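A single protein chain has been omitted; all remaining protein chains appear in their positions.
For clarity, chains are labelled A and B in written order, and residue numbers in each chain start from 1.
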Amino acid sequence: MESRILLESTSVKTPFRIDGRKPHEVRSLTCRLGVFQQADGSSYVKLGNTQVLATVYGPHDTRGKSNPEKSIINCKFRLSTFSKSTRRNLHRDIRSIEISNNLTQVFDSAILTELYPHSQIDIYLEVVQSDGSDYAACINAASLAIIDAGIPIKDVVCACSAGFIDNQPITDINAVEESSNGTPILTIGMLPKDKQILSMESSGGIHLDNLNDVMDAAIEGCKSVLFIMKQTILNHIQELKD
Amino acid sequence: MFCVPGDRLCVADDKNLGGRGTFLKGSYIYAALAGKVNIIENKDENIFEVMPHGNFVRKIPQVGDVVTCQVEKIVSNQCKCLIKCIADSVLKQPFKAIIRKEDVRATDKDNVELYTCFRPGDIILAKIIGLSESGYLLSTASNEFGVVIARSENGVLMVPVSWTEMMCPEFKVKETRKVARIAIESDSNASTSSKQSNNNF
């Protein structure tokens, strides 16, 4: 089992991570809205090397039972076969189903579903390239796609992951840090205005004493992500108006 | 002024009201869409609304809308249709709807034979009167609702003759339908509007 130095201290005060980032630095984030013409709303998010495409269809008629009080949200997450270094089997992936369910819950709380009873909103996510923080990138991409579709939502939902290595909380985990043994990871999806947490998922063991610091790191990461997402949305609207 | 969802627009009180694209929380009005903020100033009140980019609003059928549908199948006591347009806007995906036997006509409701009023494939104008499990509830119980476009058994487009009959112009055969009385603005507009409605379907 090779050991890797994930956190290297050149000085006591500023350790560097394996990709050269400081502990609280988020990777470079690029977003684009309106990538596909045929979907009602679509977006593309590139967080470091993780690339995610999101599309939204709806609100339209339900396929099956309908809810007379609100719209049904149907969210499907998928990792494409070439997203990781080993080829994946598309159709028997329990982790994808779990993430799809989590995403459905997140957006069910955020979208104003009471406005569209008896209808269904479909959100589809495709991870083209996976390099850590897939879940967080998906929440960001789905949020942008919903805004592009013109579906009313309470706030710009943003998400970020955080971890804990060598007694140091770090923000925005990449694939190398994720796959190394024993790194606890926490992903938080939130409504930034009211600081309401819609999704909190952690894996690996975090001692309760450290949980506060890791949560703070994730929330700080969400703020950086939110700033870029808001800029992208405003640029997109202004371009369309011109 | 441009906004993103979650932006606080103003305090909610007697003078300031939230319109389309906004929601109320606590004592403030927030934006729910990304777009341009529009303030409509009336005498005693200001209405804040958000116009989404692209300037179109997501629409689903509401109770009271006049809709254009296509008949799918006819069962003994109801007629299943697909809603294709709401007022002037064509929907990307149709919605399921039903017309019950007692909602077809305003007079003589109990003695209605559905097969003499509608046939599968007809295009109908109707009004939404409610929501049910199997789709929207429609009513054609008014003069201006009913069959607009229908093809005869030979496949030829028929012409309305009276409020209960349509005639095939080639074979001169009459078939029974519940025909809609579409208001004609003027004679010259009538021919262009009927050509337009043919081209949409």
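As a convention for this text, a contact is a pair of C-beta atoms (placed from the backbone, for glycine too) under 8 Å apart; a residue touches a chain by one contact, two chains touch by 3 or more.
One rule holds in what follows: contacts and distances are computed from a predicted model.
One chain of this complex is left out of the view, and of "Skp1-related protein", "Ribosomal RNA-processing protein 42", "[histone H3]-lysine(4) N-trimethyltransferase" or "E3 ubiquitin ligase complex SCF subunit", the protein name its UniProt record gives is "Ribosomal RNA-processing protein 42". Touch with the chain that is not drawn comes from one residue among A:T14, A:Q38 or A:N181, which is A:Q38. Set against the missing chain, the residues A:H24, A:K70 or A:K84 yield one that touches it, A:K84.
In the complete complex, the residue from A:N67, A:S109 or A:Q129 that touches the missing chain is A:Q129.
Although one chain is not displayed, its contacts with chain A can still be listed: residues 36-39, 42, 49, 53-55, 57, 76, 78, 80-85, 87, 90-91, 122, 124, 126, 128-131.
Here, only the chains that are shown with their structure count from here on.
With each centre defined as the average position of its C-alpha atoms, the distance from chain A to chain B rounds to 38 Å.
Those residues of chain A that touch chain B in the complex are listed here as 40, 58-61, 65-66, 68, 112, 116-119, 147-156, 191-193, 230, 233-234, 236-238, 240-241.
On chain B, the positions that touch chain A within their shared complex are 2, 4-6, 8, 21, 23, 25, 30, 32-36, 52-54, 56-58, 60, 91-96, 131, 133, 136.
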